[in-house]
Each structure stands twice: as C-alpha cells, then as structure tokens.
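Can you read through this structure? Questions will come right after.
What you see is the complex with one protein chain gone and the rest in place.
Chain naming follows the written order as A, B and C, and within any one chain the residues start at number 1.
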C-alpha cells in the first residue's frame, strides 16, 4: 500500500517535472516576450508542484531519497510520467496542444485529488489547482486563437493535436496502483475525469473551429517506465550536473 | 614536460572526439544516404583517432585514466579542443565549412606530426593522415559543389564559412605547451602550417567561386577550457550513461 | 506464354533471373515491393540505433555502433540499386516511403530506451532478419540474391556484436542486468513478429515461394528463430517473456504463446509507438537536404556541360 502511494506521488511529480523541464526549453525563444513569460510561468508552477509531489514520494518511500535525489538520480526506466509530457516542444502549436490536453486533464484530476483521503496529496492538489486552472485556460485560449487565426496557424494547431491524441488514453489508464488507491479513497478514479475532460476539449475545439477529436490507438507505457526515445535525451541534459558532481551541494 | 605532452595529446584527442561526436549527430538525417555514410565514415575515423590520442594522453599522465575515463569523466573546463569542432552542425553548409577548415588544418598538422620525435604521436599521426587527407578532399569537393551549385547553396556555404572564420586563428595558436614541445621537436610549429593552410583554402574558395577569406577577430579559449556554450550540452549527452553508471563496464 | 513457361522453368531450376531477362510483370512488381521495403527498413532502421550513437557508453562501443549503422545505410544503398535494376527509381521509392505508401519493417517503430536495446536489436532484430534473408541468398532474382550475400555476412557480424554487448551487461551490475531483461521483454515479441503473419494469413506466400522470391514460410522461419534464440536468452541468465514457451520433445521445437496480431497489424498500419517520429525524421532529413541535392545536380550538370564544350 505504501508502495502504491509512493508510485502514485511519483507519477504526479514526474508529470509536472518533465513538462516543466520541457517548457523551460522555450525560455528566451518564444514568439513574443509575453508568451515567453507565460510559458516560463507555467514551467515554474510545474517545477514547484514537482518539488512537493516528489518530496512527498520520497517521504512515503522512507529510503532517504528527497525530491532532488528522485529528480536527478533516476534513469529512464524508473520514470513514471505519462508519455505526453515528454514529447518534444515542436513548434508552438505542438507545445500548446500538449499543454491544453495535459492541463485540462490535470485540472480535473487536482479538483478530485483535493478531496483525497491522503491529507498531503489533498493539500498539494488544493494549492496547485489554481495554478493549473490558469494553465488550462491560457492554453485553451491559444488553441482557439491558433485554430481561428490564419490558415497556417490552424494547420499547425491541428498538427499539434494530431501529434498528441495518441497519448490521451494513457492519462486515464487504470492499473493496480491506481485501483488500490481509488479503493482507499486516495487516488481519483480516472474514469470519473473523462467526461469532464472530453466535454471541455470538445467545447474548445468547437470554438476554435477545429475538427472533433477521434482518438487513435493508445500508446501506453510511461507509467511503467516504457517511454519514448525523447525522455532519455531530456534526462541527459537535466541530470548532467548532479550526475557529474554527486557529492556537491548547490 | 610530461605535462605538456599530456596536454598536447589531450588536445589532439579532444579535437577528434568532439568533431566525431558532432558528426555522429547527423547519422540518419543527412541529405542523401551517400552523404550519411560519408559523414558516419569521417566520424568513425575521428573517434578512432580520439581513442589513440586520449589513450596515449592517459599513459603519459600516468594516473590510471584511460581514453574512456578522459572522454566520459571530464567536465567542460577540462576539455581542450579548439572551439571550431564544438560548433553545432547547423545546416549541411555549416557542417561542411567546419569540416573543410578543420580537416585541411589537421591534414597538414598530421603530415608534420608524422615526423615528431615522440614516436607514439608520430605513429598515430602517420596512421591517421590518410584518413584525414580523405576528409579534407571530401569536404573541399563539397565546398566547391555548394559554392558553385545553386544560388541557395552558395549563400548557405558562405554562411557556413562566415560562422567558422573566427575560429581559424585558434588552430594556429601558440602557448607555453606548444612552445615547449616545438622546441623539443615533438609538436609541430603552428606557424609552419599556416601558409599551406591558407593556400589550400584560397584555392578551394577560388574554385568554388566564393569570396576570399578575411578573418575576423579571433575567438580563443578552447585550449584552456574556455569554450562556447555548445560544448556543455554535447558533454551532457555524450557522458550521460558513463556518469549514471560509474561502476559499470560495457 | 512461351516466355512465361521459360521463365518458370528457369526459376524452378534455381537459375538466376537477371535484369535484362524477360520476367512477368507481377514478379517484377512483387520484387520491387519486397526489395524497396527491405531497403526502406535499412534506412529507417538507422534511426533507432542512431539514437544511441551520441550516448554510447564507451568509445569502443561508439565506434562499433557507428560502423554498424553505416553498414545498414550501405545495405539500403545496395538494395535500392537492386530495385533500380527492375526499373524503379530511387526517388520514386523514397517518395513512396514518405507518403506512407511503401512499408518498412514494423520493428523500427519501437523505441530504443536503454543501451541494452542496442545489443538487443543487433542480436534479436538482425538475428531475425538473417533468418529471413539467408534463404534469399538463393532467391531467383540475381541482383537481389547477390546483395543478400553481402548483407547476410554483415548482419551475422552485427548479430554477434549485439549478443556480445549483452553478455558483458548480463555479467555486469544489477542495473545492467535489469536493462538487459527489460530489453528482451520489449523486443522479444516484436522480433518474432518480424516474420510476418502466420501462414494461414499470408496470402502471397505461395506465389512468392513458387517464384523463389521466398524460400520458406513465415511460420517455418519464426520457429527456426525461436529454436535458435531461446537457448541464447537462457545463456544470458535472462527469461523469455512468454509464459507458454516450452520445449516440445515430440516436435523437436519450442512451443510458444499466441502472438498479438492486433498489435502487429496496428503497427503495420503506422500506429506503432514511434511511427510518427520515424516518418517525421525521414521526411525532415529529405526536405532539409533538398537544397544540397539540387546544388549537387546543378553543379554536376554545369560540369558536364563544360566537359562537353
């Protein structure tokens, strides 16, 4: 049971950290300064969430691993984030598609998690849900703006969504870990999130004038460490300094 | 004195390894299969040279560091390659510009080094010089082909050269290490290489219909560990696995 | 009809058909499809392995992998050349790949996650490829058969190198052992699916075998591969991820579990985990390189013009 809680907290932390890391790659390179700032802002929120979730995961595990240890000293097979967040930034359309799908899901997840019987998870989620609501709104506005902008932006927005659809099902995946924690009132039942998610996505796509989503075959694996090829490269960069100076404090 | 020889062998090895690593990034992504193979071939030659030079550097140092130890367990300030080889691949024009300038220099360097009083350096250089002659010819042919190809290719080739000119002077830099070894007949006097280099570059540019080279202010620093921002990112990727599993043998 | 009879007789006599020889249109088309698909597989196959060149764990392994991927590009080249002798141009074939019309081996739509995957690809994927290709050294079309001789020789070398890399890891740290097992778990089923649908569902097989384009059925080859490979897995101290696998004394073969054909056909349809990445990488390389190819053509044309003047 503790192990399930550890894994669950780890997944939540990994999702936030990996996406925060991706977004921070934009820093200094976004289409406008305003966009640059808003992406950095979302990245900052996500890194903050990661610190809390990973820190809690380390406590639950009880082996002396803190958030930094978990972030910088695990290799790819031990990462439990969903595949969507590790996808490369691509162009701004892909970045926004990823953000919109992920944050829309994360928003309803955290809404539910704020009522978790695990007090610490509930607290972290309650604190983070306001941030996430902003991420979801911000990215939804961009989906609409790009979908309803120019011909090019519409095509790029559609391409961005097309890249990410196959990772949507994984967000709602149920495995033994989730099952056990749902039964205990700790985790949120993924099935319960799906209608809210689908309704919101459908509404935004409609407003953006983009075609309805038809999900292709799901690609799964992230939750058990089977990732895309992208994650390893991200970890190489992210972990280089802590790996190089394992004894150092910063 | 041994320290100078160590540093000199290290520089030779670092040059080859860093450029080999850069070229290997092209693998699977080149403009044609033939080009893909020839870039991989050059990369392979360079990695082979690096093994020999770094292995020898480790022996000279006598602290038990072998070629892999030197390649995978030094951080950026300890790298002694010239700045040119660590430059990003950019488009094929930049890659070719870098290869042409570097290999043309390396060819005349190895020609001279084959007569070094240090037998091991002489042997390695004598073995490598045939490979390098091929690299220099191959890249010269591409400079001509791109310079004398289409308007676009000419512009891109010129841009590639423009990116790299500022790193040419460093190839001929003399410092205490080089001075000491030149006096001992071990290193090649960089000044002696310059006329050959300039004549060859001028001839190829003329045939390519590209403007004569006018070198801008030199950017220096690589030989003493002061690199561009690019090298750190390369090392993060290159060293990730050995850093992550310091005890493992592969 | 005389031509057809003569052709069929030559093939039945295990003689080689050469580019200038008459051949049935269906034979030509089947061969172009098969050879170009094979060539595409070599080229796309550079990507999952190329993914690890920059991160190879030692200089020696980096050099070995660079050489291996280079060999694969080389195979792609011979095979495109062999297909060209049948009247298909390289551009046509590459366009067919990029448009999704032409297929390539489903195996390359799986990602390489750890260094053990590089060993596993050499050992299992090249191993399965060899099993498929050894008979093709005697395939009826001469240029294809000759390309296969060279390809098989190099692939055998790669297979040994891949297995060798895994032996070192299997004798290494716990983390290395875990990577090897994880790689086997992920690559085993896709590798044994490389032989294609089971014989009941492989409609073209009979014709291809009659024409000596194929020489053994998918299931025969698969069984051979499993029989040869299971002992190698055990020798590494690893497990085969198939609960139903057991030696059948009577058949003299391993029995094995049911293959997930739904997965196989999904990947054939382009829905494999890294299918989008592979196609995007190939198209991007091609598009980004257009100016280089155009420049080379323009230069060549001008050079020829000068030579003629």
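Quick note on the criterion: a residue touches a chain if its C-beta (ideal position, glycine included) is under 8 Å from a C-beta of that chain, and two chains touch if they have at least 3 such contacts.
On a predicted model such as this, the values are computed, not experimentally measured, just so you know.
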Query = Which of the visible chains would the unseen chain be in contact with across the whole complex?
reply = A, B
Request  = Would you indicate which residue among A:71, A:97 or A:186 is in contact with the undisplayed chain?
outcome  = A:71
Remark   = Which of A:107, A:166 or A:240 touches the missing chain? It is A:240
Query = Which residue from A:5, A:19 or A:50 sits in contact with the chain not drawn here?
reply = A:50
Query = Given the full complex, what residues of chain B touch the hidden partner chain?
reply = 75-77, 163, 166, 216-217, 219, 221, 225-229, 232, 236
Note = Touch rule applied to chain A and the missing chain gives residues 17, 21, 24-25, 27-37, 40-41, 43-44, 47-48, 50-51, 54, 67-68, 71-72, 91-92, 144-146, 148-150, 152-153, 156, 237-238, 240-242, 245, 247-250
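We take it that only the chains that are shown with their structure count from here on.
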Message = Out of every possible chain pairing, which has the most C-beta contacts?
response = B-C
Query = If you average the Cα atoms of chain A and of chain B to get two centres, how far apart are those centres in Å?
reply = 41
Inquiry  = If a residue has to touch 2 or more other chains to count, which residues of chain A qualify?
reply    = 75, 232, 236
Task = For chain C, write out the residues touching at least two other chains, lowest number first.
result = 55, 175
